[in-house]
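Working notes for the structure below.
Excluded from the complex is one protein chain; the other protein chains are retained at their positions.
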Amino acid sequence: MPIHRARAEEQMFNYLKDSDKEALLAQLRPKHHESPPRVPGGTRVTDEALNQRWKLLNTSPEVQERLLDPQTLNDRELFKKNIENFIGTVKVPIGLIGPLRVNGLFAQGDFYVPLATTEAALVASYNRGAQVITEAGGCAVALVSEGVSRAPCFAFRNMEESAAFIAWTLGELERFQQVASTTTRHGELVDMRITVEGNHVYINFDYYTGDASGQNMVTIATEAILAYIDENSPVKPQFSFIESNMSGDKKANALAFTSVRGKKVTAEVIIPGKLIEKRFHTTPEAMYRHYQIGVVGSSLIGTFGIQGHYANGLTAIFMACGQDVACVAESAVGLSRLEVTKDNELYASVTLPNLMVGTVGGGTGLPSQKACLDIMGLHGADKARSLAEVCTAVVLGGELSINAAMSCGEFTRAHQRLARGRQQAAASEEVTIESFVEAASE
Amino acid sequence: MPIHRARAEEQMFNYLKDSDKEALLAQLRPKHHESPPRVPGGTRVTDEALNQRWKLLNTSPEVQERLLDPQTLNDRELFKKNIENFIGTVKVPIGLIGPLRVNGLFAQGDFYVPLATTEAALVASYNRGAQVITEAGGCAVALVSEGVSRAPCFAFRNMEESAAFIAWTLGELERFQQVASTTTRHGELVDMRITVEGNHVYINFDYYTGDASGQNMVTIATEAILAYIDENSPVKPQFSFIESNMSGDKKANALAFTSVRGKKVTAEVIIPGKLIEKRFHTTPEAMYRHYQIGVVGSSLIGTFGIQGHYANGLTAIFMACGQDVACVAESAVGLSRLEVTKDNELYASVTLPNLMVGTVGGGTGLPSQKACLDIMGLHGADKARSLAEVCTAVVLGGELSINAAMSCGEFTRAHQRLARGRQQAAASEEVTIESFVEAASE
Amino acid sequence: MPIHRARAEEQMFNYLKDSDKEALLAQLRPKHHESPPRVPGGTRVTDEALNQRWKLLNTSPEVQERLLDPQTLNDRELFKKNIENFIGTVKVPIGLIGPLRVNGLFAQGDFYVPLATTEAALVASYNRGAQVITEAGGCAVALVSEGVSRAPCFAFRNMEESAAFIAWTLGELERFQQVASTTTRHGELVDMRITVEGNHVYINFDYYTGDASGQNMVTIATEAILAYIDENSPVKPQFSFIESNMSGDKKANALAFTSVRGKKVTAEVIIPGKLIEKRFHTTPEAMYRHYQIGVVGSSLIGTFGIQGHYANGLTAIFMACGQDVACVAESAVGLSRLEVTKDNELYASVTLPNLMVGTVGGGTGLPSQKACLDIMGLHGADKARSLAEVCTAVVLGGELSINAAMSCGEFTRAHQRLARGRQQAAASEEVTIESFVEAASE
Partner (left out) sequence: MPIHRARAEEQMFNYLKDSDKEALLAQLRPKHHESPPRVPGGTRVTDEALNQRWKLLNTSPEVQERLLDPQTLNDRELFKKNIENFIGTVKVPIGLIGPLRVNGLFAQGDFYVPLATTEAALVASYNRGAQVITEAGGCAVALVSEGVSRAPCFAFRNMEESAAFIAWTLGELERFQQVASTTTRHGELVDMRITVEGNHVYINFDYYTGDASGQNMVTIATEAILAYIDENSPVKPQFSFIESNMSGDKKANALAFTSVRGKKVTAEVIIPGKLIEKRFHTTPEAMYRHYQIGVVGSSLIGTFGIQGHYANGLTAIFMACGQDVACVAESAVGLSRLEVTKDNELYASVTLPNLMVGTVGGGTGLPSQKACLDIMGLHGADKARSLAEVCTAVVLGGELSINAAMSCGEFTRAHQRLARGRQQAAASEEVTIESFVEAASE
């Protein structure tokens, strides 16, 4: 993360060059005066607990009202299992996109999808993509793999012990599976992946997690396995930890990208050139040309896969639908591909190897989150694979729409910019809201 | 993303082996029957527009009520600039952590921080970390660099032209700065980074973005520069695009990680061993040992930096405070470091090179999001650097707390597991809610 | 790969700013005047062919003599199968290190290892490491996995076809194995890893390659499989290629790093503090401290694993022993780990997941290369796993030695620098030759 000297001088260190340098640096020192009170109350949501917390904050009544509105206050018991030190709720606006025709192995039909975001034009852009997919007959989507792992580490005195330990574990998979099954009805230990690194052994215990995203499920099951190992292993680890960072939880990483974490889904659509022109005001060729540039750009910056903005669509669905939004870190990776066919159609596909979604557990049962899942008919049992396929279809729509906006800008930019005053053009990340919404509301 | 054959057989392809294989595959085909109506209305939030949208969905009244509650309905005009096809809001519960003592170059004092999440135990865990930091005298935090780029690509006929183009641009920085300054009062073009790749040229235009996160600002400014280039360059590109993926927007990437995107902030705290024992029920040495394992784990999975779960804390602040949550994709990277000092203190630092935050623009002005910023006194002008420092301090607390939970589990796991029935222990991702909350509410 | 503007101005583009800019750029243009003759003769090594080639070069007789010395001229028939357009040989000096005590699953005993390099101090440094390992009782080494893949791609019209194709291949592994076995006595197809990406399917065919490095073997076997697929697949690919870059041949890559390519080997040694002091003039603690810095440095630059200079030792063995030296690109990755034990010993391990080595085929039969393998008793059948273990032990020695040199420099640098004139100190990459050689020749 080096900073070039010249830049460094302009930034942090221009404050450090003047006469107050000493004072500024002194700001960094620990300060041991007394601190204000801790936030009281843990999981309690009683009036008293809420009052105590708000009293600490010393804010205007309007602030409290914005977070602790009547509906929220009324529902507070419903939030209890999902939050501690509760003080209210933040309201994230939801826009609807669709219909999005999904021809999946699990999800079938035309979906209206709720997206929660505060970023202008995002909903309009994804909506445009969804509609073009639908007009093209929908997108094929296939969930092709799944699995969530928890990855403990076991430390031994030396390699002789670590090798002996592995030799033992290889014969124990069935027992591990039994032990795991005592902790969960829906989860299932399916495999182990083993890493020997000197006297340390890492095991990725790979689970199917049913309709749950599954992080808690695999933790509890793996803890039970560790207890079994503690008791039964012929070689005792000097120490072990339930997680070593090898599960890849909450971080984009090469191991998950090159295998699977959560669900791996691939989707494609083939769009006639005429439809591209009609809805996207560009051509398959121009879109492909922009894609090529993006491919090189992706490679030059060293990212996982090739994609435009998976994170936008995934974050919006995850927030709306009570998913673990922090999993966007690992989920928003994958590979988009565009091609132009002999018949001047646009071929487009997206492949997401690390989609962490669930339709039970986590935030999926909270009132407004459940409502969002209900809009799609995707709350509860036997729906997680469908949700993964719908997410992938949404992402495909988003890739198409942003690419079209950029490739279209190529030709129109000069004119647009001059013709239209900058001030009133509340431009979005890619193009103006207006143009998206035009397309969206035609 | 290869799937091992054995696993493949268990998954996707076990459905494909039975008698219905043909039928299943046929599900993937495009379907050209008529689709239901498009979502009407664009940015309109009139009763009519809302009714039209909800009518499409054909859900129970309770679903609508959950999203379109009275407060939301009342505030609808306020959401208009941030969403299209509006149908309501999702309510994400907020927990409060603190006080968190921040000894920053910009942020100074004891903060109560609102975190929005649906993941149980997250708030309790971060709260515990924050409190230990505060008891230790607070954490030093320094914003050391900033910058947001937009990265267009210019394609030429050959390298002779691309070289001539670069030679020209190098003398034009001042003009580019002037042009950019006509589009923004707060943004400032500060530098260019140039990539020549055969007959293609990529330029990262690097901006300071004031108190805004800045993606829109840099887009508009760069569009103006592209117009200037179109008119004035002695060598005309065959084509150009405003973005090539090289800005690193919405994706974890090596270029941003090895330079800066948004704000780069580093923070540290030194915690006495006794405090570690009292609050975390573990020791600096055990925490360091777990850290070492996590370092190797991070390296074995091929991720950016070394860290436990930055995404959890960042996502929770970003959601609460109206940030662009999708930027968690790039922001949740960095490097945590733990050491044990000679005096048995724990030294802990975190460094985040890609923190995309703002205190104006985006979702920061929406009612409940603004309320969250107001709780910290961090809404509006001259606050973005402070917000970045507070975010970093929160992340530091989260790293300490999760590490402590894991290293503590090392010693107590066997006993705990046997003593306590699994069924009633609604275990969180790391340890049970109860134990966190205990610590949190002491 | 962006260049900062300021740097760009100093470099390429300072030539472009002066008056000769046009002329300089014109140098880049294609030139269509006649070219000198092609190098004649292909694999022929007759006097006539050699003369024709040398005549082209128009060099002094001494140049020719240096490359086409009497021994080389005499052996020319021996080189014929390994080179085309032969004109002589380059002589790379070999230094001997050892004894290196290897306590491997396959390699057992004290080895003298020939290293070919032109870099001063490299041999001395590795020698020092080898000797310390030996004094400590040798290093444990275990080959824990192996496999080389060839990774064709198959393109279909759509996902329906790609899914149907995979469903078919999953039942064909045995037939693929039979087909592969007709092309090789020593290779064996062991598994398939399958990647579906829209309408494209990538299959990593994983082989055991016996004592050969195996790239050719797996190509030929996979070509036979492709022919079988062409004839028998119920779904015909639109096109296919024998390799898609997914084998990871000749490039450091995350897929190979997170699985295996060639051989995966791990090694460890435990060295008493007194021995560290006696031979390395430093302490386990100082070495560990330097290691910690290197860990962070590795992470900050975004590399595969954590290591100092695997490439130095591997390249030197590969050159000496007729290995495919270009495979250093993928082989020189892995993870080194240092720790200090309670008894003030240094624990050190290295793990290399992508070691491409062989003891038959390739350059292993050439006269001087075979001689190098013979020195270790590692030429021919049933030796490749031992060679992999010896390579790993050498790498471990190199990591220890460079780390010791750096951590030692920490304390002695100031004195050394002042005491000793810079001019006569023909410093090596790390420390002076003299100090290494001192240690080496004690």
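The first chain written gets the first letter, and so on, giving A, B and C; residue counts start at 1 in each chain.
Everything below uses one rule, namely that contacts are C-beta pairs under 8 Å (C-beta built on N, C-alpha and C of every residue); 3 or more make two chains touch, one makes a residue touch a chain.
This structure is a prediction, so every number in the text was calculated from the model and none was measured.
In terms of the touch definition stated at the top, the absent chain reaches A, B, C within the entire complex. From the set A:Leu25, A:Leu73 or A:Ala227, the residue in touch with the chain omitted from the display is A:Leu25, counting the whole complex. Here one chain is not drawn; of B:Gln108, B:Thr258 or B:Asn344, the residue touching it is B:Thr258. When you scan A:Glu160, A:Glu188 or A:Glu277 for touch with the missing chain, the hit is A:Glu160. Checked against the full complex, the candidates C:Val148, C:Ile166, C:Met192 or C:Ala224 give a single residue touching the omitted chain, namely C:Ala224.
Residues of chain B that touch the chain left out of view are 1, 4, 6, 140, 142, 144, 158-160, 163, 196-200, 254-255, 257-259, 266-268, 270, 300, 302, 335, 337, 347, 349-351. Residues of chain A in touch with the missing chain: 1-5, 8-9, 12-13, 16-17, 21, 25-26, 28-29, 158-160, 163-164, 166-167, 170-171, 173, 191-197, 202, 204, 246, 254-255, 257-258, 292, 295-296, 298-302, 304-306, 335, 337, 339.
Methods note: only the chains that are shown with their structure count from here on.
Note: centroid distance chain B to chain C, computed from Cα atoms, is 38 Å. Taking the mean of the C-alpha atoms as each chain's centre, chain A and chain C sit 37 Å apart.
Averaged C-alpha coordinates put the centre of chain A at 10 Å from the centre of chain B. Residue positions of chain B with contacts to 2 or more other chains are 1-3, 8, 12, 28-29, 191, 195, 197, 202, 246, 254-255, 257-258, 296, 298, 300-302, 304.
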